[in-house]
Every structure is written in C-alpha cells, then in structure tokens.
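Okay, so here's the structure we're looking at.
Excluded from the complex is one protein chain; the other protein chains are retained at their positions.
Naming follows writing order (A and B), and every chain is counted from residue 1.
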Amino acid sequence: MAKKELLKVENLQQYFPIKGGILGRTVNHVKAVDDISFEVFEGETVSIVGESGCGKSTTGRAILRLNEPTAGKVTYDGVDLASLSTKEMRKYRKDLQIIFQDPYASINPRQTVSEILIEAMEIQNVVPKKDRRARAIELMKTVGLNEHQADRYPHEFSGGQRQRVGIARALSVNPKLIIADEAVSALDVSIQAQVLNLLKKLQKDFKLTYLFISHDLGVVRHISDRVIVMYLGKIVEIGDRVSIFDNPKHPYTKALLSAIPVPDPTAEKHHVPLQGDVPSPINPPTGCRFHTRCPFAQERCRQEEPVLTQHDGMTEGHTAACHFVNDLQPKSI
Amino acid sequence: MTKYIVRRLLQMIPVLIGVSILVFSLMHLIPGNAAQIMAGEGASPETIKQLEEKLGLNDPLVVQYGKYMSRVVQGDLGDSIRNGRPVIEEIKTRFWVTAELAIYSTILAVFIGLIAGIVSAVRHYTWADVSIMIVALFGLSMPNFWLGLVLIQWFAVGGDWLPEILKMRPSGWGESWRQVVLPVIALGTGGAAIIARMTRSSMLEVIGQDYIRTARAKGVSERVVIYRHALKNALIPVITVVGLEFGAFLGGAVITETIFAINGMGRLTIQAIQQRDFPVVQGTVLVLSMLFVFVNLIVDVSYRFLNKRIDLN
Partner (left out) sequence: MSEPILRVNNLRTSFFTDDGEVKAVDGVTFDVPKGETIGIVGESGSGKSITSLSILRLLASNGKIMGGEILFKGEDLVKKSEKEMRNVRGNAISMIFQEPMTSLNPVFTVGYQISEALIKHKKMSKKQAHARSIELLELVGIPSPETRVDNYPHELSGGMRQRVMIAMALACDPEVLIADEPTTALDVTIQAQILTLMKQLQERIGMSIIFITHDLGVVAETCDYVAVMYAGQIVEYSDVVSLFKKPSHPYTIGLLNSLPRHDIDQDELEPILGNVPSVHDMPTGCRFAPRCPAASDICRAKMPELVKRENGNDIRCWLYTDEWDGEKEVDLYGQKRIAQS
C-alpha cells in the first residue's frame, strides 16, 4: 500500500525584514528558512532537528501560516494552503494543530481547563453544544488528567500537566496533523518520558501524524520515523531514523550526534569538535552554509552550494547535502 | 556619536515645524475675528482693520504661515501688541529665569528622588521604605500651586522672607537665594516623588537580575554592587522620566512664577494670554517647546552612555 502524502512543503522560504535607517526602510533580511522541501506521510512522525537559529520552529509556523511564508508552496492533503483565504484557512486549522514548548503562554490563565477545551470546540464547531462538556472530560481522561481537575485553572497545574492540557486542546478538534514545537523540551526527564509515551499512544489511537520539532536528539530518536536535520535555514540531511542515527552522512549531522553527552561514563567517545559559532542568518556563508565550521571544507564548498543527494551507500529516501559524502570515512569523524 | 547627534538635530526640524504650525494656528483657532478679540470689546472698526493689516490676517493662510516662518528663522517673533517691543527681546530677558527655575527644580528632584529611591529599594519592606513611599505619595498628590502657597504662608508670611520674595525687580529673580529656594521646592517636590518611585521600582527589578548575583559572587562589596552594578542599569528608565519631568517643570513654571511673582517666561505667557497678546504667546510657546525638544535630545544621548546595547546609529 502506497503511503499517502499528507503534507508537502516545496521550496519554502521565510525571510524576516530588518528595518533600519531614519525612514525605517528594510535594510536586510534574516533568512530564517531558505528554500527547503520535504513531505510528511500520513501516520508517521517526522522530526526536524537543529540548533537554535536553524529555522526549525520558523518552518512549523510557516506551514500553519502563523507567519506568511515569503515564498514556496505548502500542500496539505492536496490543497495549496497559501492559496486559501483567511476564512478558508480556518477550516484547515482544525486539521492542523500545534503544541508549543510553553503551554502556559498559549493558554488563557483566566479560563478553567474545561472552558479552554470547550472554547476550542466552539471555534471549530466540531461537537454539538450539549456534548461539549462530556467531550472535554473524555479528552482530559485521554491525556491522563483527572475528571475532578476540569474546573481548575492552568496555574494550579504542574508543567507536565499543563502540557497535557495543551495536548488535550489540540486533540479537541480531531486534528490529523499535530506540529509539536519543542513540546517536551521544558519538562523534567521523568515527566518528559510520561508525555512522550502519551504522544505515542495518542498517535496509535487516533492515527495522528506528527511533525516534531526539537533540539533534543534523544527525544527525536525515540519518537521519529524520519528525521530532517537543519542548519542555518537549510536542510542538510534527511532520512529514516536508523539511517540518520546509525549511518549519518553529513559532517554536521555527525558532529551534532557526537556532541551530545552519552549517559554512560564508560562509553567510548568520538567527539568531532566544531569550532566557533553558527554564522548569522542575515549574511549566511556562500556555497555550503556549514563550510565555516566544517573540518573537511574544501574550496568547492565555499563556491558551490550542495544539493540533497542520495549517494552510494545510502538507503532509499536518505539524502545529504554535501559534496564530499563519499570521501569521508564513516569513523573518521 | 557626533553623527548620531547631528542626525537627531536634523530630526528635530520636522518636530519644530509641527510645533510652529500648532503655534501659528493659535491665531486662527480663536473663534471669531482674532483682531477683534485682540483689540478688545470697545475697539473701533478702524483699529481692528489696522490690526488685521499689521497681523497680515487678510492674506491666504499659506502665505501667512510662510511669512511667519521666514521671520521666525531670522529670529523675529513679531512685536508685542501691548507695548510694541519685539517679542524676542521680551523673551530674552526672561528666558534664563525660567530655564534656571526648571533646571534647579530638576536638580533638586533628581537629587532627592534618586537617594530616596535607592534607599527605598535597598531597604525594601522596612520602615524606611514604607515611610519614604508615604512621603512620596504626599509629594505626588500635592499640586505645586498649593505647595507654593503653603510655603509662602510658612516661610514668607510667617517668617520674614516676604518682602524679598515679593519685591519686584527688573528680573525679579536671582538676587537672593531666598527668592530661589521656595519656588524650586514648590516646583521640584512632585518630580522628586515621581523619580523616587521610578528609581525604587527600577532598582528593585535590577537587583533581582542574574548579573547582580554574578557581581556578588565575585566578592565585591555591597556598595559596589548597588552603586555601580545596579544603579547604572537602573538609571536607564529613570533618565526618561527626568526628561519628561523637565518638560513638566517648564509647564509648572507658568503657575509657580505667577504665585511667587517671578518675572519669567511663564508669567510672561500668563500675562500675554490675559491681555490677548498673541504674538507673545506664540513666541513663548515656541521657545519653550524648543527647549523641551532639546532636553529630550540630551536624554536620548545620555542613554548611549548608560546603555551600550542601544545602537544609536
């Protein structure tokens, strides 16, 4: 059975203008996301990973048109989202939900949990009015909250419980795709594990598709089917979980994986130290954007921008944007 | 830095043009015929006609404004209708009186306000903090004219300062410190209260910052932590308030000068309004506005010295 393409992102670009001068003209742009393409199939979990400033969160927001993309096309279930009017877009917002890192910031603190959930149902008008309260309580149970907490306010909950409220709200409109933007990043490990398990269970029960945005590669390995690695507004590598974690090809992916401390004091370490900081997205480096920090950079990398390519020794669907993938020995890095 | 100041000076031009338009419109916002009003109830039609000629009220508005502005840039603010003297001369003799009053009041307000605010913040929730804030609340609630009258009652009428204070000199100012002290207190107290409250809240916020903990972790003395690390950061919002207070003092000078019979620009303005001497009103308002705009430039520039994060260019 062919997998159904639920979301398709083509040449997405998101530039933020920088105003300056006496008249406040646009003097430059922050090139937050610069020409990226990928697709998400129904029922899978695709993760976008990268360090701060790589454009992973901007991508999520651009897909939902929380910021209007500068260029590119986002197709959801065959419909070009950018072509929709604001009113038509509202219909699709029901299918596409987002969960944020800090649920508290996106919840009205003066509403009780049941009010929050009922309001979400009201906006999309998905449940008959008389059933809404019952549905809210059912949702609370689904995400592991207690019925007696229905009339409590967000501040009475702990961080993990609030994230559960955020998840319940997203679920209240029966979405198909959930974008989780650093949804478990602020939580303590023991709570994080609870929420991750919940997300996995919900995916199975409600046939959800996740676009999971995170900087935590441990979490990503645990939850993803496929992984997109971003660096400075570009996708540098994309592939299924096993390929990315056990057979990474791009020097940045390798460096990123090797930089994460392993919770095993006896583990052998292959650190690939990266020098310096991420360059500014206002004036990104020419050629390969990673060349300023790459230990293998050649003249060609400074001149010519590499494209995502499936090189020898890479499985179907695993691509990396590097000129010298096959010249790098697997363990040399 | 020089570039920034030049740019700010250039940016003042549109502001001043705006002010000049407002000031100019004064003459035309008066309901009815301005010349008629200025000339008074019993004036003859000839007098009114003459006055209209003199003021150029028969020209189209744009022409009138053009003429007015071309005179203004040459330093000619017109002549007083009451005594025929050039307005610029009338202002010249009084400008420094008002400027000094406002400057001294600012100094007083900043001095008292800062000390009170810092003490309050450092000892917050102690009796010192509570009493300073109660006094500040009083200072804030007292209108300056009322405070002025109370001060005259206590010191001048009750004491023996009265003759000196109410003795009208050509300038009526600056010949004795006693003439200066009471009006400055009357004018500066409200500002001191505002600055004290602002300093307190700003200091309290800064003291809770991570970098204050870093400073303490270095082992430097508490005095250095408060007066160097905290105060320099806390002053940034306070400076804005000081600039605004200076403007308020210029406005407050109108009343204070009247109460203390000081022959400054404020009093000149009041008299001119009472006598419907519009060229003088226009002149004083224009000069006071320029002064205010200039002081705010100084405020913005001093930001640069305090906060390196503000990139002025």
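Note that a residue touches a chain if its C-beta (ideal position, glycine included) is under 8 Å from a C-beta of that chain, and two chains touch if they have at least 3 such contacts.
As the structure is a computational prediction, the values presented were derived from the model and not from experiment.
> The chain left out touches which of the shown chains?
Every shown chain touched by the left-out chain: A, B.
> Identify the residue among A:97, A:114, A:161 or A:292 that touches the chain left out of the display.
A:161
> Which of these, B:7, B:67, B:85 or B:232, touches the one chain of the complex that we don't see?
Touching the chain that is not displayed is residue B:232.
> Can you say which of A:220, A:236, A:288 or A:308 touches the chain missing from this structure?
Hidden-chain contact among the options goes to A:220.
> Residue by residue, what part of subunit B touches the chain that was omitted?
209-211, 213-221, 224, 229, 232-233, 306-309
> Could you please point out the subunit A residues that touch the chain left off the display?
Here the touching residues of subunit A are 51-52, 158-161, 188-194, 196-197, 200, 215-223, 245, 255-267, 269, 271, 273-275, 277-278.
FYI, only the chains that are shown with their structure count from here on.
> Would you kindly tell me how far, in whole Å, the mean C-alpha position of subunit B lies from that of subunit A?
55
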